[in-house]
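One chain of protein is taken out of this complex; the other chains stay put.
Just so it is clear, A, B and C label the chains in written order, and each chain counts residues from 1 on its own.
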Amino acid sequence: MSKPTLTVGLIGYQFMGKAHSNAYRQVNRFFDLPLQVRMKTLCGRNEAAVKAAADGLGWEGYETDWRRVVNDPEIDVVDVSTPGSSHCEIVCAAAAAGKIVFCEKPIGNTLEEAQRMRDAVKQSGRPSAVFHNYRKAPAVALAKKMIAEGRLGTLYHMRAVYLQDWIADPEFPLVWRLQKETAGSGAHGDINSHIIDLGRHLVGGFKEVCGTLHTFITKRPLAGAIDDKLGAQASSETGDVTVDDAAMFLARFENGALGTFEASRFAVGRKNYNRFEINGSKGSLVFNLERMNELEYYNNDDPSETHGFRMIQATQADHPYAGHYWPVGHIIGYEHTFVNLVADAVSAIASGKDPSPNMEDGYQNQRVLDAVERSHAARTWLAV
Amino acid sequence: MSKPTLTVGLIGYQFMGKAHSNAYRQVNRFFDLPLQVRMKTLCGRNEAAVKAAADGLGWEGYETDWRRVVNDPEIDVVDVSTPGSSHCEIVCAAAAAGKIVFCEKPIGNTLEEAQRMRDAVKQSGRPSAVFHNYRKAPAVALAKKMIAEGRLGTLYHMRAVYLQDWIADPEFPLVWRLQKETAGSGAHGDINSHIIDLGRHLVGGFKEVCGTLHTFITKRPLAGAIDDKLGAQASSETGDVTVDDAAMFLARFENGALGTFEASRFAVGRKNYNRFEINGSKGSLVFNLERMNELEYYNNDDPSETHGFRMIQATQADHPYAGHYWPVGHIIGYEHTFVNLVADAVSAIASGKDPSPNMEDGYQNQRVLDAVERSHAARTWLAV
Amino acid sequence: MSKPTLTVGLIGYQFMGKAHSNAYRQVNRFFDLPLQVRMKTLCGRNEAAVKAAADGLGWEGYETDWRRVVNDPEIDVVDVSTPGSSHCEIVCAAAAAGKIVFCEKPIGNTLEEAQRMRDAVKQSGRPSAVFHNYRKAPAVALAKKMIAEGRLGTLYHMRAVYLQDWIADPEFPLVWRLQKETAGSGAHGDINSHIIDLGRHLVGGFKEVCGTLHTFITKRPLAGAIDDKLGAQASSETGDVTVDDAAMFLARFENGALGTFEASRFAVGRKNYNRFEINGSKGSLVFNLERMNELEYYNNDDPSETHGFRMIQATQADHPYAGHYWPVGHIIGYEHTFVNLVADAVSAIASGKDPSPNMEDGYQNQRVLDAVERSHAARTWLAV
Partner (left out) sequence: MSKPTLTVGLIGYQFMGKAHSNAYRQVNRFFDLPLQVRMKTLCGRNEAAVKAAADGLGWEGYETDWRRVVNDPEIDVVDVSTPGSSHCEIVCAAAAAGKIVFCEKPIGNTLEEAQRMRDAVKQSGRPSAVFHNYRKAPAVALAKKMIAEGRLGTLYHMRAVYLQDWIADPEFPLVWRLQKETAGSGAHGDINSHIIDLGRHLVGGFKEVCGTLHTFITKRPLAGAIDDKLGAQASSETGDVTVDDAAMFLARFENGALGTFEASRFAVGRKNYNRFEINGSKGSLVFNLERMNELEYYNNDDPSETHGFRMIQATQADHPYAGHYWPVGHIIGYEHTFVNLVADAVSAIASGKDPSPNMEDGYQNQRVLDAVERSHAARTWLAV
């Protein structure tokens, strides 16, 4: 009477690998799903490190060559959580091997890569998922539901920022995320891609954009062998920063709404300030990831005398996802956005549907990223 | 075709004198009232100071003996804004002279004084007003309206604090407000009296209380000649602090609601934090004087999914008082609570009604203050 | 080379059982501990339900008689998470059997029970832990550290509230938490006990208290077979509510600080509003469980011009616990307070120390609860 399993192999075990592993480990604990996730293989190039990570994160075993994961007949899902530069090869191979592909965002370092990946997955006919996890915060899912129900009316504005400050110190070293060949871009691909996804998800398709990218600190100390933003060490030599520190753009959505988007790693004091505000003819919504259990809502149909932004705690049993966790007012955290995303993906896969967001979403996201980069070069508005 | 005048003489020209003067000066500019306020006489004991103050604050003339104000046949209103120890004599004389009495709060330093003042005014048959000005913030007036309309249902709780920190430094000198003979009490009469008034106004009569008063710093440097909290200077000698630094009490209201009240001058970081929250069966309200243009409101009848405290900006033309000032979102300040109070008082006087709050409110307020002080001594609950 | 295990048996599988199970399951994933937690047995009276719960929550097996858990020689820790009425018998038996006892708060329904449990554990010579989990929120642990370092100076005030509204609807049924024989008390034991613990932890021992308890709705529809606040169903018959809906008290701490405490289930709009403010001579702190990743701090030593409450996001690697989870700004949730508590307890046990908080803390907490109840009856201040 035990459930059928969905067997996962995960490539990459740093920050995202830890978050994905936790999601696989916890998802069947909080959600009653038709499939049981089996955490078979964790994969990384450093054997000692990946072995320790596999133990610590709850994987049955490990591999040091991603090809063995892709070719493992027991594995249903290949999840790619490595730096962007290796996504394309792995994803295309996994798709060719008939695997379900899960992939971190942004899916590629270039639009061309993203298109190849999207096409490979499409050709495979298998489902896919992309980790635009912020869609899955209960407050964001509630926002989506309210907009879909027409409760904001005609949408006029979205203003979104994703602000951090972890590299504002000029002595912060030249980690892989600051190098174009590994990361593709800087704040733009890392965090602008998140708010672009929220824009697509909540407001709709982008019609045209006009933007600019900027690097405030162009030389930094070389780092040692560094895999992630958390473990960086400074050295005395310097190298060129080849990605943007900040990226901002104006947008027109297909439905006529206007947008402003800004991502920066130089907003001193802002740690993970992914905030959006959407204004429609019937109301407005505000979200801030640092207070991710809350959604502010202004209902223009409230009586004039008591109009005001109300602070909804999206922790009630009748809010998306929230009923799977704790009673009202007992908040969940960042990691649960991954749990929720995996829960949705597993449900979709079990019922033969494609998860959302999927590789098509990842590709559409990259089209916006790319248009902004081209707009920066051309100094003009460009169609997406 | 000019309006009849209401001629005022004001005793006292420090902090409260400045605030009252501004209210008299501005009230006919913002409110279309049946009477024109005439600022005839400002009174204080130091001739040079009161002359300068009269000029600066817009009074026609000045006096150094309050008896000349009380006996001036042109003067309709005697406004008493001196330290508490002199209220009773002046108020009783003014009432005996048939004047309309306006008085700062708390009206007396003891319940016995308060009762004498109340009785004197009652006997005079003339209107009166007491400067519990926070009733007149638009957000508080809106709260009053909402409660009166039943929009909070059965009231369960009021929790009110009035927190300041201006004497938390042990080197702050022994100004008149820290001496029982001039001030009557400390935080209790100065600021607890404000939140007690809000309790009476918004929730209803107090049935019983249990409280305590406390003095954290019992000796302080002597001050020089000091009239107000702002102008204090330290000296090397010390004297006894004879009033409370903090006062707190539990309460049961006549309608069954429970209350907690706390006033302190030792809440480091709190400047003028007069905050209350009222919970009823149908909703809740929160007010904070430091953001006095805002009222938080939770409507229990909102759909469950979008329940939340909403932040009402009480600056709309359909909010109390707000239409007399600026367009929505353009806030007013502390001083306007006095303007609004005077506007209400002038309107009431013109139509033969007693202003609200008046000396009876001042007396009822003092009954609560007194019951808390007696409860402190008796260490038990006492009926008010 | 595998770690020694700490084998746990858990009695109770409702809300708290789910939270404890998650903590046991996750603790070794996020903390590098000397012991590996083994989740051996979940225990409950309804076999079908406990079996399903054991599967869902990750236990190896289940029992329907708690005595079998207490007597299982493999089990090191007996964790008691049942309603309060059954704590005493189980805890005393587990202690007598030489087990390490973990227990939900409040440990007993009466002071006499609490004392018996405390004594039994003491006599056993084994470590113990009590789930006053809010101590373990990073922001609260940071507050504790700052106070211990003297950064608040002399403590003057603590004001704490724990406000909820889940039974404000008079039609909410008479669940076990509203009946004295199972729950002992209402808001008082359930949530006042939490803020009392925070008071003891952060400010120090209680010297005397004066309080009152109140029941707003004295009759409610009978519930069916109900185990927890989330699963209640109304019926047509009514029964007496025999616990308090709200409890509030004033306090003097042994160090001279003053306190106000209020717990209510009738604060409409408040879901899990466990908020405290502590004022000292050098600064102040504010915490609110609904935004549990944040700590507000006013530093009186800041330059006057830029004085202000600052909002610390207690999510940095240099904040307590936070470094075990995610990068700065990526918040954790309610469940992690349990993970942190278990991590601390496992560390303490491994190094031969008694965890904190433990059964002595549970007992001291109950002494305050009891003093408030007696003060309510006596209508006067009482020593704790």
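Details
Here is the rule we use: a residue touches a chain if its C-beta (ideal position, glycine included) is under 8 Å from a C-beta of that chain, and two chains touch if they have at least 3 such contacts.
Worth saying up front: this structure is predicted, and the values here are computed from it rather than measured.
Among C:Q36, C:T154, C:Q316 or C:S356, only C:Q316 touches the chain left out of the display.
Within the full complex, the residue among A:I147, A:C210, A:V243 or A:V346 touching the omitted chain is A:C210. In the complete complex, the hidden chain is touched by one of A:V130, A:A143, A:V241 or A:A267, namely A:A267. Of the options B:E112, B:E290 or B:D318, the residue whose C-beta touches the omitted chain is B:E290. For chain B, the residues touching the absent chain in the complete assembly are 15, 19, 22, 25-26, 29, 56-58, 164, 166, 229-230, 270-273, 289-293, 313, 315, 317, 325-336.
Take chain C: the residues that touch the chain left off the picture are 142, 146, 296-297, 299, 302, 304-313, 316, 318-319. By the touch definition given at the top, chain A reaches the unshown chain through residues 156-157, 159, 161, 163, 165, 168, 210-212, 214, 216, 246, 248-250, 252, 256, 258, 260, 262, 264, 266-270, 277, 279-284, 298, 300, 307-309, 379-381.
Criterion: only the chains that are shown with their structure count from here on.
Counting the residue numbers that touch the partner chain, chain A and chain B have more than half of them in common. Think of the whole protein's Cα atoms as having one middle point; the chain whose own Cα middle lies nearest to it is C. Centroids built from CA atoms put chain C at 35 Å from chain A.
The distance from the centre of chain B to the centre of chain C, with each centre set as the mean of the Cα atoms, comes to 41 Å.
Looking at chain B, one finds that residues 307-309 touch two or more other chains.
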